[in-house]
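Report on one structure; see the data block that follows.
Removed from the display is one protein chain of the complex; every other protein chain stays in position.
Chain lettering (A, B and C) follows the sequence in which the chains are written, and residue indices restart at 1 in each chain.
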Amino acid sequence: MSLIVGVDIGNSTTEACVAEVEGSGRAYLGSGLAATTGVKGTVPNVTGAARAIERALLRAGRALEEVDAILLNEATPVISGLAMETITETIITESTMIGHNPQTPGGEGLGVGVTVAFERLAARAPGDGPAIVVIAASVDFEEAAAALNAAAARGVEVAGAVVQRDDARLIANRLDRPVPIVDEVTHVERVPLGMAAAVEVAGPGRAVRTLSNSYGLATVFDLTPEETRVVAPVARALTGTRSAVVVRTPGGDVTDRRIPAGTLELHGERAKRTVDVNGGAEEIMAALRRVQPLADVVGEAGSHVGGMLAGVRETMADLTGDAIGDVRIRDVLAADTFVPREVRGGLAGEFALENAVALAAMVRTSRGPIEQVARALAQESGVEVVVGGVEAEMAVRGALTTPGTAAPVAVLDLGGGSTDAALARGEEQVATYHAAGAGDLVTKLIGSELGIDDRELAEHVKTCPLAKVESLFHVRLEDGTVQYFDAPLPAETFARVVALTEEGGMVPIPTRHGLDRIRRVRRDAKRRVFAVNALRALREVAEHGTVRGIDFVVLIGGSALDFEIPELVAEALADHGVVCGTGNVRAVEGPRNAVATGLVEAWGRERGPAAAGRSAAPAAEARS
Amino acid sequence: MSLIVGVDIGNSTTEACVAEVEGSGRAYLGSGLAATTGVKGTVPNVTGAARAIERALLRAGRALEEVDAILLNEATPVISGLAMETITETIITESTMIGHNPQTPGGEGLGVGVTVAFERLAARAPGDGPAIVVIAASVDFEEAAAALNAAAARGVEVAGAVVQRDDARLIANRLDRPVPIVDEVTHVERVPLGMAAAVEVAGPGRAVRTLSNSYGLATVFDLTPEETRVVAPVARALTGTRSAVVVRTPGGDVTDRRIPAGTLELHGERAKRTVDVNGGAEEIMAALRRVQPLADVVGEAGSHVGGMLAGVRETMADLTGDAIGDVRIRDVLAADTFVPREVRGGLAGEFALENAVALAAMVRTSRGPIEQVARALAQESGVEVVVGGVEAEMAVRGALTTPGTAAPVAVLDLGGGSTDAALARGEEQVATYHAAGAGDLVTKLIGSELGIDDRELAEHVKTCPLAKVESLFHVRLEDGTVQYFDAPLPAETFARVVALTEEGGMVPIPTRHGLDRIRRVRRDAKRRVFAVNALRALREVAEHGTVRGIDFVVLIGGSALDFEIPELVAEALADHGVVCGTGNVRAVEGPRNAVATGLVEAWGRERGPAAAGRSAAPAAEARS
Amino acid sequence: MSGPAVFLRLAPGEVPAAALRELRAGLEEEGVPCRVLPSGPPAPVAAPGAASPVCEAPASAPADAALLAHAAACASPVSVGLGLSADGACLHLPQLPPGAPLLSVSLHDPDPERLRALGHNAARLVAGVPLKELP
Partner (left out) sequence: MSGPAVFLRLAPGEVPAAALRELRAGLEEEGVPCRVLPSGPPAPVAAPGAASPVCEAPASAPADAALLAHAAACASPVSVGLGLSADGACLHLPQLPPGAPLLSVSLHDPDPERLRALGHNAARLVAGVPLKELP
């Protein structure tokens, strides 16, 4: 009887399992895990490995001295990278419109006139035409209302107002004849004066109809067809807002500028294609499909994507000692996304959703200093370390300990940096494919689309259920359930959507969006990465590239712990007649511990490269 | 100077406008509208026409006696039809699962055992294995809890319960050792007894992880791989539910049966294609594109779609006196949708979203008894009636009274039954196309997807802003604004989503979905019909089929009054570089009155068929 | 009790135990606490003219389920109240006229299902869930 420990060093997580092995019998005693230390496949991994082993032994109720051998997977390094390019930019020129949609505009209706500074209102004569009064923060609301009423009494028509402070209703409520008022205009000093302007405020819950219609603008400003065409983007930008201001400046407009985002050179084994990042994910992935199998990818110098690709290349070169020129990028995944960005030239902090393209890339090598890792681990632990087991084969073996599974089975490892597929075709062969893009890309997409820079917060949004803080004493969860609290919740969470962490914490999400929208962003990001990559990876390993030929798919890896990802992958595969579910390694581990278990399963059994494991013994006394 | 009234008889609405005409000058005095009476282009239209004229004259401050001529558009009849086929059906056989997701399940966790009737619990022995107790409504909750506790005290393991009444928490709260309990099981008498079963209840806001995982089911019921494959649809059906029950019956499963929905024969002028309705909208529309130009469509006898197509054919034949065989269906639009349907074999009133295909069809003819209508109207009014003006040309003329527009301009008439495009190419020609599918199809899709049979309610959901009744004294609108009420709102609106009607009413929407979901269904239906048909129709009238060549598009018609449809159409056209906006006929009418105005604009002006209007004088005295 | 709770006032005299049980069961199943106040004159809730007049205490202890419910609603931290007398059970809110409760169930031909549903609805007003139809 030997006491064996299997260790799987992953990109993010290192896992271990402990078993008593006798002949072909295995009695599993416990498992443990720890964060991977350093880049997977390098000597710094030893720290994390030792920690994982310690935890597994603790669960097993055994000591390190009793261990006969530690089995290590080949752990070929995989470097993943991630970058994003914003490809559009919204610019308002000449302060021609205000579309920040403040929460409490005043009045209702459409007012058309000429912009007049508040200070000049008293000097305005009745025959001068209707005025849109521009009121800075220095003016108190009562003073403002009094002045507007006085002007009206004098016969000066006041058609609307643009106000810096959050005072629209305070002013409108005091007017003899209420007019539409847009407030919270931060840079009111930039509103062009002496020009034709229109202010429109819709009723509660409604949106403007005139300023968001090109022909409405034409009617209001008496535009020629040519001028109407020029002003059309303003109408588009104001669609769906409850209030809006348009100023007829000579050359002002709103543009959605395309930001040149550089090109990608996709080098296939037989063909090459250059594609514009601006073309979007569909175009990039279509080009990728045409040059498959991929040999390398190069980005344009100076672009974010180019920098990222150069970076992963460099990290791998450092690792393996290869020349940078010999490092090959083996897969990329592009995803369309959008980022809320402040509009350039905005008068009131307007935000626009700019288009962006996210790119995940992956570099791997078949060589790596794994023997060094084995030696260092043997040294550290005093136990013989055997390197063996092609990771994919071990994953398949471990996954097959899930009840209800039998070969042939495909295993999808949903990790942090890559999505890996392994398909055991017959006795000897395991076809594998590593697709760029996994949990980290999902987190990135969620963060960018919600305007969250904090990666940890984005990770919370990805992994935690959401709730709306309805009062300081209760929240409503995604499914409508209500949870009550005795002590008041923090004031900054009030009326916000929060992520409910496993520790019972409540993290507010600083976004304007409601719960349903955040939920949709979350699920959509998971779909765009994992449903896409599950199919991509399975196609690469399936016989004839036909996913339908695969009967069973088992999901393992950290991202298979996610409360939504497995169902989204299963949904995508259902159309192909595939039974897909989350693994349950040894009927108790769920999707974790597959490779570590596989190593132990394969130990001592004649089967391909696994049995021929390379051994590293500790420099000290031989173990008996 | 002549006083002229232009009358446009539409499918749903009849509009009129009154103007003083002198030479090429026109002074517009007023407009009015009324519901169209009878099928467009037939004598019963006279009632509605007279009403619309009366209202326009009232606004104009003139009397019928002063009118010199009534201009009528050619009003070629268009019959629209609409039908839906449900193409999937979910069936649970052998009562093998319960997935209705009740609101207040009890306990938490996974319980596995054998189903035992409550009455048999007392006779159960400790060695008999864990039990899932099935409790009918006749058992009071205190009695149930006492019996479960007594059994446990005796050494009988109770692993979970399935309960008919809404009593899960009442029972769980009284158990010494709480177990997962699923309640509100209406047909508890159908739960198979003496079989292996599992009950799983997740924590608040979470979903089951084991029973929604094929391999989880395999673990729980010790299934072979073959059995696992068979049980996979059960796992899929239970995805996302907070609680679930699975009973291991010999042959039980859940199937998504495809309901054979019949075929469509698409007859093009040069080709013919038969397509399965089950293939879905994409397949049907793809086949349609391949056989264009369309000559006729025939549905399969006995199917809903076939019946509808036969029906519109018959109605048109009656109208024109043509033989049924000579009537041609000129356009169809298919849209994928889904319908909540009660699951067959469900134990607790489970609902599933079944796939469906909606089909809109359109029949038109160039002949019609419009002269009869003119004579009858002349008779009724005592005024000379002149029929003239190809509708499309009149629409273009009227639309061109919108500020900011100039020829060449394309006009999109978004109506109730059809979406019509007209493009004035040069002086003489107006290319037109009528696409099936418009406002009525949108209403149909909204109704089916929300499970609303009441057409009027569906129309409210389409046209009114939504709000959530948060308390009996306030509602929260779609945009987050709150509205307060002095008197309490009706109890049946509490916590429901309501549609806010123009008259200030509040119509509750009887659906489980939240406001965001209902909003998305609403917008999605509008997009699926009008964004699609705007492009389809414009492609047909555009030179070389290139929409990009069109500079300006003006939207008219009842559906252009919708608060969302114009923006969704403009969004779809923006990618083609087209300026698109809602018309503002004569700078005052918005998208209404285009054709009526066009008739008046064209009157007496030499221009194609318009000038040659056919006149019908009243049988009585000639007018001076 | 500082957390959310529906308050329930009983009329003086014999407590209709079966009805009370059903009301409380409905609230318990929904997961909302219910606090039963002893019968007897309700505490004065406000002096005249000082605060919300709707919650002025009546001069004597009412036996009427509607008035009991109204007083309970005024006292409840979530402003939802139930009242139970020999004649019936009522569900109330402070803003309603005391004599016009939101929902009532008569006890003259006591229907445990209706009473249970009334309990559910009291809780659902608190939890923001659409109300059950009284069977």
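The criterion applied here is as follows: a residue touches a chain if its C-beta (ideal position, glycine included) is under 8 Å from a C-beta of that chain, and two chains touch if they have at least 3 such contacts.
Since the structure is predicted, the reported quantities are computational estimates derived from the model, not experimental observations.
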*asked:* Can you list the shown chains that the omitted chain is in contact with?
replied: A, B, C
*Contact residue for the chain not shown (choose from A:V67, A:A168, A:A244 or A:A361)*: A:A168
_Given B:R190, B:R476 or B:H576, the one touching the chain that is not displayed_ = B:R476
*Decide which residue listed in A:Q103, A:Q292 or A:T315 touches the omitted chain of the complex.*
A:Q103
_List every residue of chain A that touches the chain not included in the displayed model._
103-104, 141, 166-170, 173, 470, 472-473, 488, 491-492, 494-496
*Residue-wise, where is chain C in contact with the chain that is not depicted?*
1-2, 7, 37, 42-47, 50-52, 54, 75-77, 79, 94-95
*Go through chain B and note every residue touching the omitted chain.*
470, 473-474, 476, 480, 482, 484-486
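Just so it is clear, only the chains that are shown with their structure count from here on.
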_chain A and chain C: spacing of chain centres that average the CA atoms, whole Å_ = 49
_Gap in Å, rounded to a whole number, between the CA centres of chain B and chain A_ = 33
_Show the residues in chain A shared as contacts by 2 or more other chains, in ascending order._
480
*Going through chain C residue by residue, note those that touch at least 2 other chains and give them in order.*
31, 128-129
